[in-house]
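The complex appears here without one of its protein chains, the remainder shown in place.
Letters A and B name the chains as they come in the text, with residue numbers starting at 1 for each one.
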Amino acid sequence: MRELIDTYGVYFLVGQYPNGPLGGLALTLLLSALALLLALPLGLALGLARLSPWRALRWPVSAFVFTVRATPLLMVVFWAYFGLPALTGYKSGQFATMLVALVVFDGAYLAEIVRAGVQGLGRGQMEAARALGLSHLQALRSVILPQALRHMLPSLVNQFVSTIKETSLGYIIGLSEVSFIASQINTQVFTKPAQVYLWLGFSYFVLCFALSRFAYWMQDRGQRRPATATPA
Amino acid sequence: MIGFERVSKWYGSYPALVEIDETIARGEVVVICGPSGSGKSTLLRTVNRLESIQAGRIRIEGRDIHAPGTDVNALRARIGFVFQQFNLFPHLTALQNCTLAPVQLGRLSRSQALEQARALLARVGLAHKADAYPAELSGGQQQRVAIARALAQQPPLMLFDEPTSALDPEMVGEVLAVIRGLAKDGMTLICVTHEMGFAREVADRVLFMDAGRVLERASPAEFFQRPQHPRAQQFLADIRLPFDAR
Partner (left out) sequence: MFDPSLVLSGPYRDLLVAGLLLSLELAAITLVFALPLAIGVALLRMAPARPLRWLGAAYVEAIRNVPLLAHMLFWYFGAPELLPEPLKRRLYEGNIEAISAVIALTLYTAAYMAEDIRSGMRAIPPVQMEAGRSLGLGFLATVRLVLLPQALRITVPPLISQTLNLWKNTSIATVIGVGELMYQAAQVESASFRSFEPFAFATLSYLSVSLLITGLAAWYQQRYPVRHF
């Protein structure tokens, strides 16, 4: 195992960089962070649309979110892989394909997190804001979202953990994220597949476990200092 | 100032308000009381359109407020509403709760809003809690901040929806004192409440509601001493001496 790490450690961590494109664990992290960052505004928009009083907005968005959530991510990746070149006219790289698929997929899941976060505040906050004469948008911006986003933070970190795991599907379209790199290493070494894949699993574990513990800690801290005062 | 003209509301087939016909003059203090489910809160909430109506009209200063095309936000900015559950914004301090609307709606500059907020908090006896968050305040204090927040809009009309029902008994008095002060200052108030002593002392008129209808309207003295309608008599008997062993 030691020799494996010595020989292939750097390749595992950063792929062929700097002699080639970024790969490995670094690419996994980069892709996840970028995907989640871009998915957030989409998720916010979709989530708020699902809560809109206008049916013309609510229904199509709900249908979209439901459809994406009922489809395997791999399906979305394939649609992006085969559909994007048809739509944009030129062949997009694996990174772009995976990014688009992840942003659409995570956007739909974030929409639900946003929806639950806002509905969890209860009607009273919106009523109080509207009773003061604030418009629906002003109420969202000044009262609802500041509270909802704070409550959603642990769920957002958990979604980040999910996104990291989702990047593994890049393997199937040949993106050099960490699972693909691991299989490349396995092909070269050939005689130690169990060790290579255990190493892969362990790397994911360390990353995701640390993040989910962090989310847990955030949730705990949120519970101990409640921001909402409850009347008797 | 406020006129209800044959106002009716249904939830599906359930009648929440039935042919309400009342007028409330400027400067009047009206208390609405009645058993649970009588529609008193619903009636109150139709005044600032937190509830809709299916029939009839509600006029404020002559204007039909449920007419399509009415600027709801402008209407609400001129009506102060105090909730049973306070509904303070927990992520803002008491001061910020009071400055949010005036600044957001462009009525006051930031410094003017701050000055007004401090004055209002002093008026409700909470100047020293201006920078406290709702979680750090007692129920009675929170409700008083809620009243200050509503007053920050300088409304000519204030609506109170069971303002003391969610409070521990020892905090009821401090909130009622604030409302009493507003009444003395000539504010038009409509208050839904169970606090009969308060009603007797402060109200110009009492409306008794049951099953969506106004069954009796009288001055407090007449209502509490000589209730006419049998339901009103029953109601007063129930709340007065529920466990009397006589």
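Operating definition for what follows: contacts are C-beta pairs under 8 Å (C-beta built on N, C-alpha and C of every residue); 3 or more make two chains touch, one makes a residue touch a chain.
This is a predicted model, so every value here is computed, not measured.
Q: Among the chains included here, which ones are touched by the excluded chain in the whole complex?
A: The chain that is not shown touches these displayed chains: A.
Q: Looking beyond the chains shown, say which of A:97, A:125, A:147 or A:168 touches the absent one.
A: Among A:97, A:125, A:147 or A:168, only A:168 touches the chain that is not shown.
Q: Write down which of A:14, A:27 or A:182 is the residue touching the left-out chain.
A: Spelled out, the listed residue whose C-beta touches the missing chain is A:182.
Q: If I consider the whole complex, including the chain that's not displayed, which of A:20, A:41, A:72 or A:93 touches that chain?
A: Final answer for the missing-chain contact: A:72.
Q: Of the residues in subunit A, which ones touch the absent chain?
A: Residue positions of subunit A that touch the missing chain: 67, 70-75, 78-79, 82-83, 161, 164-166, 168-169, 171-172, 179, 182-183, 186, 193-198, 200-201, 204-205, 207-209, 212.
To be clear about the criterion, only the chains that are shown with their structure count from here on.
Q: So in the complex, which bits of subunit A are touching subunit B?
A: Against subunit B, the touching part of subunit A is residues 124-125, 127-135, 138, 142-143, 146-147, 150, 225-229, 231-232.
Q: For subunit B, which residues count as touching subunit A in their complex?
A: Checking each residue of subunit B against subunit A gives 48, 50, 73-79, 81, 83-91, 100-101, 104-105, 133-135, 137, 139, 142, 149-150, 153, 166-168.
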